[in-house]
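Below is the structure I would like to discuss, written out as structure tokens.
Every protein chain of the complex appears in place save one, which is left out.
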Amino acid sequence: MAKARKFPESIDRAANGFCPGCGHGVAIRLIAECLEELEQDKNLIYGIGVGCSSLLGGILETDRRHCSHGRAGAVCTGVKRVNPDNLVIAYQGDGDAYSIGLAETTAAAYRNENITVFIINNTNYGMTGGQMSHTTMPGQVTTTSPHGRNCDITGYPMKFPEIVASQFNAAYVARGAINTVPQINKTRTYIKNALEAQMNKEGYSVVEILSTCPTNWGMSPVDAKKRLTDELIPYYPLGELKAREVK
Amino acid sequence: MEKVLTRPNRCKQCGLCVAACPTKSISFSDDINASGCNYTIINYDNCIGCAACYVVCPDGVYEVLGDK
Partner (left out) sequence: MGDMIKGNEAIAEAAIRAGARFYAGYPITPSTEIMEYLSYRLDEVGGSFVQAESEIAGINMVIGAASCGVRAFTASSGPGISLKQEGMTTLSDEELPAVVINMVRYGNGIGTLLTAQCDYLRETRGGGNGDYRCIVLCPSSIQEAVELVGLAFDLAEKYRMVSVLMSEGALGQMMEPCELPEMKEPKRYSWGFDGKYTNKLIGIFDRDSMKESVLLNEKYNKVKENEQRWESGYIEDADYVFVSYGLPGRSTMGAVEQLRNEGHKVGFIRPITAWPFPDKAFKEVNPNVNGFISIEANATGQMVDDVALTVKRVMKSDISVYCNPHVYGIPSMKSIKEDYHKVVAGELKEVY
């Protein structure tokens, strides 16, 4: 029998506004659980992206800035430089972080800013109705790739964590997923590692979390998880792409 | 003895817990909550308190009481 599990108080002030079965709800809960365990839930400043990620703001009772679209990397840099002892977290989707925000997301990683970035990757622009994003899969039908994504002219899905892990001087890089109970539990440890890397001033930490978008994928939440397992995970490898240095 | 408590008003009827429960203890009620969703109910005779429902639920419906 399992140990007691109670929904984190720090995000319980209201029901969240996400669609039924959306992966954001799980990701947010994992982050809140880790923050409470690390006793950082009252030492926290969020930089929130535009898109479905902005719905996070509706359930938080913390210092937070809803950033202009894609700019969380820059806003969090400004915050952390002047408030180095607060935990500074960017919470964004794949559209916010990798399309319009690519420069700011990359530059914060490039400079090894001591912040933690969580990017919820569901292979489309969710809030605006399901357009193609930088992580949309080859052949994936979206509202702006109606015949399926043609990667020859639109580019192949981007693997940002791989770029950071192989090219930049960052502290911790991981990719998790919310498709199964074991995978959710593993993702939780990645999140905790990322936050601890910041707390110990090791440098930049990022966790990309593969997620589902039942509404725009046109699937039930259960089938959406199957797509995540069968189609996304083979392309986007899970695990710690850059582990924390053992000092 | 109930090992899991629920908050039916939070349920969005997404069905992830129904699929995740290893003992098939979760089903949808005939009743609806204020959001118009058939909220989940637990068959406590089958429930083993593994917390899979808590882990997969995006909406904080479940609380697992755990070992005393």
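The chains carry the letters A and B, assigned in the order they are written, with residues numbered from 1 in each.
Quick note on the criterion: a contact is a pair of C-beta atoms (placed from the backbone, for glycine too) under 8 Å apart; a residue touches a chain by one contact, two chains touch by 3 or more.
Given the structure is predicted, the values throughout are model-derived calculations rather than measurements.
Engineer: Among the chains you can see, which ones touch the chain that has been omitted?
Structural biologist: Every shown chain touched by the left-out chain: A.
Engineer: Looking beyond the chains shown, say which of A:76, A:97 or A:158 touches the absent one.
Structural biologist: A:76
Engineer: Which residue, A:6, A:64 or A:186, contacts the hidden chain when the whole complex is considered?
Structural biologist: The single option touching the absent chain is A:64.
Engineer: Out of A:104, A:208 or A:240, which residue would touch the omitted chain in the full complex?
Structural biologist: Of these options, the touching residue for the absent chain is A:104.
Engineer: May I ask you to list the residues on subunit A that touch the chain which is not drawn?
Structural biologist: Touch with the absent chain occurs at residues 17, 42-45, 47, 54, 57-58, 61-68, 71, 73-83, 85-87, 103-104, 107, 110.
Heads up, the rule we're going with is that only the chains that are shown with their structure count from here on.
Engineer: For the complex, give me every residue of subunit A touching subunit B.
Structural biologist: 1-7, 11-12, 15-16, 18-26, 29, 181, 184-185, 214, 220-222, 225
Engineer: Can you tell me which positions in subunit B touch subunit A when the two form their complex?
Structural biologist: These residues of subunit B touch subunit A: 3, 9-10, 12-16, 19-20, 37, 48-52, 54-60, 62-67.
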